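I'd like to ask you about the structure that follows.
Only one protein chain is missing; all other protein chains are in place.
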């Protein structure tokens, strides 16, 4: 339940613009990677001190600074001073409980989104925040911990000389966002498989554990929806052409991302509906079981209580019970009991209890 | 449950524009049919190599290329190169989990929709994706497997010399979409019949199987809604007159399709409401049954437990029980027991348990 | 359940504009009535052949053609040819599963709505489709079967010389629609009475039959809503003044109809809410009953099982049971049993089970 | 259940503009009160014949005609003729099942709203309709029965010479509406108290009666919402400045009413949510009780059934049962029985049944 806002309140009462890291610290040491590329060049460097990046700032080539770990407020304020970012942006980067959003400051735009992953072992969906600052010839991406997701983008950039390298920094931003959103589908697939598993269990062998699992999945979908729903608006804002940093040629690709997000939202809603349906089936199969159990109890009681009564009648010790001395009393009683049993069985057959 | 997005993730991390087939491969060999017609001519050909189609491209007559099977990425990229389609369109054709949508590229428009069928044997609703690319004098339709639905359109085209052949390619697109959407009604009829069947069963003989069937239908309606709902917007966009390829004379027909879609959506919503109501009835009839069963148990117990107690009293072996030696003890006990039974029966009658 | 779309699919695959009757045939012989009136004249005629109407077409007086029964496609196409109606209108007239809608063709407007009736004997709500085509000096109304509803309009027209006869054909259309919508209120009253009846039964004597009736009413309200909801838009379109055939003086009357429709929709929603509440009460009263039954079972068992046990103790046949030969054993046992009973009764009193 | 539309249908089929009273007649004799005031004058009169009012019509002073009882159609049509009201307004006044609405006829505006009261004895919310017709120098208010609510307005008018008397008829209309809407709060307070009462009962001693009361309150809130929700739009229309009869200085006061209505709607929604929550608690406490009852039954049965069995074993009459002649059989059996009981009690303790 780490996703419920926590430590957010530690900031209450501080003046706006104070840089305080809100959220779990997911990495020990901050790692900075700098990639500088143009049509013909490609340089990749691990960097110790953020100041090393600043020389590339006014370069014509495109500079991509990728930072893993965001708890170092000093580094951030240096970065902010150099590039001239508004203090509220730095605050937003440090607060890992942002809603996805985009803010346009004409010279640069600031985008927040969530990387979503499915931990197969824990059967849990995890959320990490990504901040992207896109300028004319630079892109800065910041996240809470190192993620595989950027490797593919980096590799594409390294190999492919023609198209991507010629395109501007906005196309690089598109590539990053596309790979993040493509990953949502893989999360949904895993969730889809898990839904199928649980559904089978609910029909064959419902237990409180399956119900718990269903509820957990439903909650994961709730949190995922919370992370994806505002993205719709974010991407639509990028696509509408109001933001001058996004070129027209890139906009058609962003529309493609938009379609993917709609699909993701659709699937989340479908899953939520399916999970609700599964809870209904669970509840009704539980009450079905109760029914079965009570039926067995009733059959046993209804058959044996009357015949036990008959037997107990002749267990009485009165002196004057004429049946006691009759010769055929015992078989006659047995016969009567059998008649009762058969009548009951026929009655239950009619009621379709078997 | 093939409709849950699958293998979509195999694309995660690949650059946009990579052609990869996403979805089940529903046909082995791709079949291409070419129909070329004008007011006076009608040619129909089976084609092996997609290149054969390209000579008709700049023809004045209308060319309809119908392709069954979409997994051949080579063929698609050839087609794209020849007609000059945007790479994202080819990607979309290959991804069979698209939402219905329309995209206008001025020279041509790209429409995605779903063919919905009801498999009577499996009692299942199936979904296939259709891509339609409409140009000034050509129409390319692509689907995952051969479908009867186009036969009627082809036959109309073959016979009728006057009206349809004179109309442009946009009217042909209308005919295709109309026959696809008309098919939705037949699916809904089948579903409607099945709802009636299940409803009868729920009232006469509810079982977990009927509940399962109701839930499956509800889920089918959920998926159908997901496929039809966005169509509303698609068709409305085609009808609004913003797209230059759609002539004004065709627009009134498209408005007719629009009405049909609204009707389909209305019916789906009605079915969903009805199915929810049926689940309620099911649950309440289950708890009614429990009630009946417990009532029988209670009647039997309430009648026999007291009189069995009386009998067991006189089964005690104390030496000094005066009743043992009385002459009328036995009939008196019987009388008391009968009195208890009658009292109970009257009590239950009053409570309206019979 | 005739309201679920049926036979609609018989049209699937036919070219648009084919005239096919969709729906139940509710009348054997088509009856055509022609009324021609001006400020001073009033002619009313039963007509055999639709062609007889055509001479009145270009008349200055207002011509009202009322047709009961719509399955004769020949007659319809003649009518369409004479008045120059768009083929899609004729198709719509024949399809009795239209949603209420209005279409403006400048020269004439086409309105579809539903006549709703409550069959007191069957306790069922019925739906019939009415098509109204309104031209400058004519009005054609078509329905599936003869209806009383038009009699009043006709009679008003016959008697009242002053106002209505001077007004144009649009005022006649208003009168027709007003009487149709006024009838909705009478349906709702009947439904309201039925709701009250059922509600009383649910409180005094709930049975699965009452639940079924509640569900049927809920479904009727669902279908009624489906028929009335789109009317809101239809009437609002007529009132907004975009349609040139509707004069300004008539528009204020149409606004009055609009208010009525909002009231009808409001009432339908209220009824639906009330019916849902009744189902909740039903379910909770069922589980209350179960509670009562189980309570009785528990009281009987809890009292008699322990004392029966005591009796059975002294039914054992051991040789050495000292109590057997004691003089007061029997009354003492009785005393113990009474003590158990009294304790139990006090316990249940405390638990407020009586 | 008087609020369900009734007798509305008696109008079905009548031409528009026919004056027929729809609704319950709540008063025997109609009472007309005339108040004529200016900055310096104040005249108050009871009037027998409506015609007496007409002399004040073109007066410069403001004339307020208050009519209790609306079933007299003659009087209404006289009033309408004199002031030149549109016939549809007279119809609307007579129909007590109007939705709150405002209609602007430039010379005068017509407002319908509901007076809501809480009958403490019947524990019922009642609804009365008020029609207000506001002209440049007159205001006519009509309601179904005499109401205390206007007394305060009248008294304020009588005493206070300065502000209110100088303000125009629109300010008088504001005063009336303000006092009507202020009364909603007092109804909500009563309902709030009743909710608290019922809630306590549901927790301490839930009975079907409490459930019924909850449902009745929920229904009252449903009807109240139906009466207040459209008011939002009405007041917002008056405030927006489109209506020339409402002066700018009055509009800020009307905005104040608007805020009150939003508050009322908010509270109604909150109450509805609370009542739904209470029904949930009721249902779960019912099933809790069932649980308790079944638990007791199970404890008793589980303890006594096995030991009764042991006793009945030694009640058998076989000749060769060795235990019969053993000396310690009887105490040993007692010991075994005690062991069974203790085991069971420990088992139940572990299951936390006590």
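Each chain carries a letter (A, B, C and D) given by its place in the written order, and its residues are counted from 1.
The working rule: a residue touches a chain if its C-beta (ideal position, glycine included) is under 8 Å from a C-beta of that chain, and two chains touch if they have at least 3 such contacts.
The structure presented is a predicted model; accordingly, all values stated were derived computationally and were not measured.
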{"item": "Hidden-chain contact residue, picked from the options A:19, A:211, A:243 or A:262", "value": "A:211"}
{"item": "Residue, one of A:51, A:82 or A:300, that touches the chain absent here", "value": "A:300"}
{"item": "Among D:38, D:146 or D:192, residue touching the chain not depicted", "value": "D:192"}
{"item": "Interface with the unshown chain - residue positions in subunit D", "value": "149, 151-153, 156, 160, 164, 174-175, 178-179, 182-183, 185-186, 188-189, 192, 195-196, 203, 252-253, 256, 259, 262-263, 266-267, 270, 273-274, 277, 280-281, 284-285, 287-288, 290-291, 294-295, 297-298, 301-302, 305-306, 308-309, 312-313, 315-322, 352"}
{"item": "Contact set of subunit A toward the excluded chain (per top definition)", "value": "1, 4-9, 11-16, 86, 88, 91, 97-99, 101, 205, 208, 211-212, 215, 218-219, 222-223, 226, 279, 282-283, 286-287, 289-290, 293-294, 296-297, 300-301, 304-305, 307-308, 311-312, 314-317, 321, 323-330, 333"}
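FYI, only the chains that are shown with their structure count from here on.
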{"item": "Neighbouring chains common to subunit A and subunit D, by label", "value": "none"}
{"item": "Type of subunit B:subunit C copy interface by residue overlap (half), same or different", "value": "different"}
{"item": "Degree value of the rotation bringing subunit A onto subunit B, based on Cα positions, nearest 5", "value": "70"}
{"item": "Chain centre separation (subunit B, subunit C; CA means) in Å", "value": "26"}
{"item": "Centre distance in Å when subunit A and subunit C are each reduced to the mean of their C-alpha atoms", "value": "43"}
{"item": "Multi-partner residues of subunit C (each touching 2 or more other chains)", "value": "287, 290, 294, 297, 301, 305, 308, 312, 315-317, 321"}
{"item": "Every chain pair in contact, whichever chains are involved", "value": "A-B, B-C, C-D"}
